[in-house]
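Can you read through this structure? Questions will come right after.
This view holds just a subset of the chains, kept in their places.
Note that the chains take the letters A and B in the order they are written out, and that residue 1 is the start of every chain.
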Amino acid sequence: MAKHGRKSNDSSRRQRIKAHLNSAKAGADPGTLRYVGGEAPAATLATLIEFGPLPGDYLATSFSDVDVGRTFQPTFNTLWLNVHGLENIEILKLIGQRFKLHPLVLEDILNTQQRPKVEQYPGYLYITARLMNWDADGVSGEQVSLIVGRGFVLTFQEKPSGTFAAIRDTLKNSESQIRKLGPDYLAYALLDKLVDRYFLVLEQLGERCEELDEAINSENQPEHMVEVQSLRRSLQQIKRSLWPMREMLNVLQRDDADFFHSETQLYLRDVYDHTVQSIETVEALREMISGLQEIYLSLQSQRLNEQMRLLTVITTIFMPLTLIAGIYGMNFDIMPELRWTYGYYAALGLMGCIAVFLGLFFWLRRWV
Amino acid sequence: MAKHGRKSNDSSRRQRIKAHLNSAKAGADPGTLRYVGGEAPAATLATLIEFGPLPGDYLATSFSDVDVGRTFQPTFNTLWLNVHGLENIEILKLIGQRFKLHPLVLEDILNTQQRPKVEQYPGYLYITARLMNWDADGVSGEQVSLIVGRGFVLTFQEKPSGTFAAIRDTLKNSESQIRKLGPDYLAYALLDKLVDRYFLVLEQLGERCEELDEAINSENQPEHMVEVQSLRRSLQQIKRSLWPMREMLNVLQRDDADFFHSETQLYLRDVYDHTVQSIETVEALREMISGLQEIYLSLQSQRLNEQMRLLTVITTIFMPLTLIAGIYGMNFDIMPELRWTYGYYAALGLMGCIAVFLGLFFWLRRWV
C-alpha cells in the first residue's frame, strides 16, 4: 500500500505537469477555454439556490443544459450557483457571460491544478481553494473555485463531493446565520468546510503514523522505511496546499474591497486560525515522521548489534573448544594425556570449564 | 514511560483534531455554544472578587448557579471574575450578556484548543493563553482565557489548578501593587504566573534530559532512543505554545488600545523577556537532545566496533591453532613429525608462540 500511495503522489504530480504541458502545447493563444486536469472531466451539473432573509425566500433549481440556463431569470435577490463537473464548457461560458467573468478566471476554473489564491477583479473576488482527500492511494486534492460578488456566490467543483450538503440544508432554515448575513457569510461557511477537510485528512494521516510507529517497533522491514517516505511526501503535499490557503484567508480577512462585511471578517479570522492550527499539526506530524525514521534506523542498527553479539559469543565459546578437540585428535605417537584413564573426561571437563567461564564473562558484560 | 509519554502527546493531538471535527460536524452554524475539548468539561464554579484601592475594599463571592448570578450587583468598582470548569454553558452565556462579549469570544472560551492570541473587541481585550503541565504522561496544556476591560478582568480555566491562589492572597493585602494599580496590573500578574509555569515545566524536562544522558552513557538500549524522540516532541509542543505566547505578550506590551497603563506595560515587557528566555531554554534543550541522540548512535556504533574487534581477535588467534591441530590430525602414512619424541610438545609450543605473537600484535594495535 505504501508503494501504491507513493506512486499515486508521483503520478498526481506528473499529471499536473502533463496537464499543463497539454494546455501549453495546444497553442500560444490563451483565449481558448479547455479543461486542464489529471483525469477526464465529470459531467456538468449546475445547481442554483436563490434565497433572501424572509422565511419563504428559498428556491433551488438544477441545470445541465445550456439552453435552459440562457433564459432563466432568478426570483430572489441572493444567489448561490454551484457547478460540479467541468465537462460542459458551454455552460461555463454562459455563466461567464451572465456574471461578466474575465476570460482568465474561466481558464483558471478549468485548469484544476492552481495553487489556492485570491484575485480581485472588478465586481467580484475570485478564490481558488483545494478540497483534500486521503484514501488508500494517498493524498489527493480537488480544486474548488469560489467567486464572491455583490449578491451572488459561484462555486465550481471538479466532481460532486457532498462537502457542501450540510450548508445546503442549513440554507433551507430561515433562522440560519447564512440567510441573515448574506452571500459573504455563505462564502465563509463554504471555506470553513474546506478547511475542516484538512483536519479530517490530518487525523487520518496521524492514525496511519501511529500504526506505522507500532509496526516499526515490533518488526523492522524495509517497507516501513518506504512508507515513512510516502507519508512524508503526503504531508509535504498537504503543506504545499495549506500554506497558500492560509495566505489566501489572510488576504480575505483583511479584504479591502468590501466584499466581506466586518462582522464576517471576524469569522474569517476564525477560519484563518484553523489553517494556522492545521499547519502546526502538519509540522507536528513531520517531526513525528522524522522521529519514526530515526527510530527505524536505530532499531535496524540495534538488530545488527544483537546479531553481531550472538555471533561473537558463539564463535568465542566454540573456537577454544574446537581447538582442544583438534589437539587431542592429533596423531603424535607420544601424547601422554591420550593414555590417561580419565583423559577423555578431563578433556571434556576442560571444555566445560572454558564454556562456563566464557558464558559468565559474556553474562557479566550483559552480552547475553 | 517513554512510550506512554509519546502516546499521550499523540492522543492529545488527536483529541484536539477530534474535538475540532466534532464541533465542525455539529453544523455549519457557528452561533451555537458548545464545549469543545479533549476531555469532559469540569463542573463550573465562578468566583467574583471585587476590590478597590482602600484597605476595606475587598469582597469575594462564589457562584455555581445561574439564577444567583443574574441579579447580583457588585459593591466595589473593580472586579475579577474567575470561572473554572466549562460544563455550565448557561453561566457563560449570562457572563457574556452582562459583560457584552461577542459570540465568537464565548465560542473560543469553550473551544479549549486555541493557540495563545490576543484579540481586540470594542470595550475589552480577549487573551488566550496556555497553562503548561508535565507529568508521567508528558506535556499537556490547559487553556486559560483572560478578558481585560475597563474596571474588570475575567478569567476562564478548564479546571481548578491553584495557579492563581497566590494572587488571590496578595489581593487581600491592601498594600499590594495590584490593589493600587488596578485591573491591568492584575492581568499582568496572572500572565506572569502562566509564563512561570513554562519555566517549571522546562526545569522538569531538563532534569529528565540529564537522567537520560546518564542512562545512555551507562547502557545502550533502544528505549533510550524512543524516549529521546518523546522528549523532542514534548519540547516541540512547548515551543508551539510558547511562540504565540511571546507574540501575544509582544502585542500587549505595545497595546495601542490603552487597556494597559504605560507603567504596567513596563512590567509586561518584563514578562515578554521571560518568554524570550524560555524560548532560548527550549532551544538549548533541543540542542541537548540532538546531542543525546548523536551520542546514542555513536555509542551504538562504538559497541558494534568493540564486538567486531573481539570477534576478529578471537578468530584470528584460534584459526591458525586449529589448522595446526588439523594438520597433525591427518592420517598420512608418512608424517615424520608424528614420530618425533617431542613432536607433540613442539606442536603445542608452536601453537603457544603463534598465540603470543598474535596477542602482542593486537595489543600493540590497541585492539585488546
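Following the convention adopted for this analysis, a residue touches a chain if its C-beta (ideal position, glycine included) is under 8 Å from a C-beta of that chain, and two chains touch if they have at least 3 such contacts.
Source: prediction; values computed, not measured.
All together, the complex described by this structure holds 5 copies of its single chain type, of which 2 are visible.
We take it that only the chains that are shown with their structure count from here on.
Separating the centre of chain A from that of chain B, both taken as means of CA atoms, is a distance of 27 Å. Per the touch definition, chain B reaches chain A in the complex via residues 10, 13-14, 16-18, 20-21, 24, 27-31, 102, 104, 113-115, 117, 119, 219, 222, 225-226, 229, 232-233, 236-237, 240, 293, 296-297, 300-301, 303-304, 307-308, 310-311, 314-315, 318-319, 321-322, 325-326, 328-331, 335, 337-344, 347-348, 351. Of all residues in chain A, those touching chain B in their complex are 166-167, 170, 176-178, 189, 192-193, 196, 199-200, 202-203, 206-207, 209-210, 217, 266-267, 269-270, 273-274, 276-277, 280-281, 283-284, 287-288, 291, 294-295, 298-299, 301-302, 304-305, 308-309, 311-312, 315-316, 319-320, 322-323, 326-327, 329-335, 366-367.
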